[in-house]
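Structure incoming, see below.
With one protein chain held back, the other chains of the complex are shown just where they sit.
Labels run A and B following the written order; every chain starts at residue 1.
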Amino acid sequence: MNENVLEVINLETIFKRDQQEIKILRGVNFSIQRGEVLGLVGESGSGKSITSLSIMKLFHGTSGEIKNGSISFHGTDLTKLDEASMRQLRGKKISMIFQEPMTSLNPVLKIGKQLTESIEMHMKLTRKQSTAHAIKTLKSVGIGRAEELMNEYPHQLSGGMRQRVMIAMAMACEPELLIADEPTTALDVTIQAQILELMKQLKEKNDTAILLITHDLGVVAEMCDRVVVMYAGQVVEEADVFELFANPKHPYTKGLINSVPKIGDRKEVLDSIPGNVPSPQNMPQGCKFAPRCSNAMEKCHEHEPEIETITESHFCSCWLYASKEVALHAK
Amino acid sequence: MQSSSLVKQDAIVVKHAKYSPVREFWRAFKKQKAALVASIFIVLLIVIAFVGPYIVPYDPFEPDYNAILQTPSAKHLAGTDEYGRDIFSRLIVGSKISLTVSFSAVFLGLILGTILGLISGYFGGWIDKIIMRTCDVLFSFPDLLLAIAIVAILGPGINNVIIAVMVFSIPSFARLVRGATLNAKENVYVEAAKSMGASHVRIMYKHIFPETISELIIFVTMRVGTAILAASSLSFLGLGASPEMPEWGVMLSSGRDYLGTATHVVLMPGIAIFLTVLAFNLIGDGLRDVLDPKIKNN
Partner (left out) sequence: MQNKLLQVKNLKKQFQVAGGMFEKKEFVNAVIDVSFEIKEGTTFSLVGESGCGKSTTGRLITRLIDPTSGSITLNGNEVGYLKQSELGDLRETVQMIFQDPYASLNPRMKVKEIIEEPLIIHTKLSKGERENLVLEMLNIVGLNTEYANRYAHEFSGGQRQRIGIARALITKPKLIIADEPVSALDVSIQSQILNLLKKLQQEYQLSYLFISHDLSVVEHISNEIGVMYLGSIVEIATKEALFVNPLHPYTKALIASVPVADPLLRRKKETLKGDIPNPKNPPTGCTFHTRCPIAQELCKLEVPKMRQITEQQSVACHFVEKIEEV
């Protein structure tokens, strides 16, 4: 059971502004296996959402464009597919849930209508069959009064309820890959706990692969099997979740983990990472983290480190773990 | 007071070009070609209005009965009128009257309308109701009819034209500013100012009024065009400037009798009015594209 559902290789995504290309993703690599939850973490602005939008090729209304690399879904390169074929995949084989469910639910359509439309289209069922399937799906995400809810509008629901409906919509066609971009960030903790529990159950049941994007390391620790840490449009570390928390390598990962205040931990002063994420127009030369890194060496400011294998399942791109040396420019 | 190294975390200064709103505006406005040309036209017009009286080729008031109703020529660029006065000179001197009347009327309307709009939007409640209902009543008359009614009450004359045009400008300014105020007062920084103890006047002046400026600038330019048209119309109807004044509307009016024989007498002031109003509207459109936040965010 080592089948990769998704393989992202050297993905580069750009945006055009004033006839200039701004590189947002600068070579992203990762893969997700069947039934696996892969966490994608990093500060805001590090390119997590753009990664998910690139996989879905949802750039409409923006100047975004995949410039390089491949995204292979069961062996098919999504970057080569046209819009019509992508539409066939979206909602059926690959589904997505967003942070703010209101932006992805149509405010003027009843919940039932929105659900059955995509079911009818993708599963080729009759109106009656798809209504039954929709109700079944709503019940499976823990909505008791599913029949009533079919006739309600999104604004009549609470935030937690809307996110459940979003998950129901995403899961209705039993996708093989679910991309969840900050699915619980806008929710209260008790509701977040419900939604995370629900995602776990659905994953167990259908063996869905999940790409879970979040900035909350608590959610990562709770949910994920493997974690990819992103910084400035690149993967800087990848490891098994237990390994990552027990033995983080990259100074950025360490900084993130140490910044989290933990209940029961009586530290007077919290660790933090100085400075800010660099903007894509103002990328430093060399290691992108160097201006904020307390371990930065001279070569860090000049050359970008390559991704190194630490153990069989632990990768990190930092000069501290480099296997080969580079010559520094004489200044 | 000293600060420990603990908080000097932001010492990493990201250098970026210094931001300046004026430079930003100019960069965007330069791209609006039509508005740019129109602005040059208006600037020239303003310069002419000021220096015109000293450089005109002929005395605009001096009749010349040897040169009545001459068509445009090298000698008289825009021809002469029924008293043989040089139309080109009259237009130049008239531009000062038209611009003074429209600018002062719009400026007064702007001040009063803005104050009323701010009060109405900021305080809400009964004071808002009174101000807005009054505006509605004024709005229900067509602009020009209202102006005619006011001049009819006050009597003809250039000052009363200014008052009339001002009065019918007030409600539109008040409404515009009230709308912008309602939006602006929802900002968290307005609540922040309140929590600091800032007075109502300070909040309106420092935190709300600036939010209305870009919409006001756009509207003022459009409004100057309308005011020129209204002032000329009133003069045309004999309610504004006195008949011997070289006001554009008056010139248009007195040329009517010669429409069949000497079209240029009407045509020349007509073109002057048309171009000026058009220019103000083009500038307004250009400014809207640059300044209007609703368009800018797209």
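Please note the rule applied: contacts are C-beta pairs under 8 Å (C-beta built on N, C-alpha and C of every residue); 3 or more make two chains touch, one makes a residue touch a chain.
Model, not experiment: these values are computed from the prediction.
**Student:** Going by the touch rule at the top, give the shown chains the omitted chain contacts.
**Tutor:** It touches the following shown chains in the full complex: A, B.
**Student:** Which residue among A:86, A:191 or A:307 touches the omitted chain?
**Tutor:** Within the whole complex, the residue contacting the unshown chain is A:191.
**Student:** For the chain left out of this view, which of A:111, A:161 or A:316 touches it?
**Tutor:** The single option touching the absent chain is A:161.
**Student:** Among A:22, A:221 or A:320, which one touches the chain that has been omitted from the display?
**Tutor:** With A:22, A:221 or A:320 as choices, the missing chain is touched by A:221.
**Student:** Looking at the whole complex, which of A:55, A:273, A:290 or A:318 touches the chain that is not displayed?
**Tutor:** Of the candidates A:55, A:273, A:290 or A:318, A:273 is in touch with the missing chain.
**Student:** Residues of chain A in contact with the chain that isn't shown?
**Tutor:** Against the left-out chain, chain A lists 43-44, 158, 160-161, 188-194, 196-197, 215-222, 224, 241-242, 245-246, 255-257, 259-264, 267-274, 276-277.
**Student:** Contact with the hidden chain only, please: which chain B residues?
**Tutor:** 1, 3-4, 6-11, 13, 16, 18-19, 21, 187-189, 191-199, 202, 206-207, 210-211
To be clear about the criterion, only the chains that are shown with their structure count from here on.
**Student:** When the centre of a chain is set as the mean of its C-alpha atoms, what distance in Å lies between chain A and chain B?
**Tutor:** Their C-alpha centroids are separated by 53 Å.
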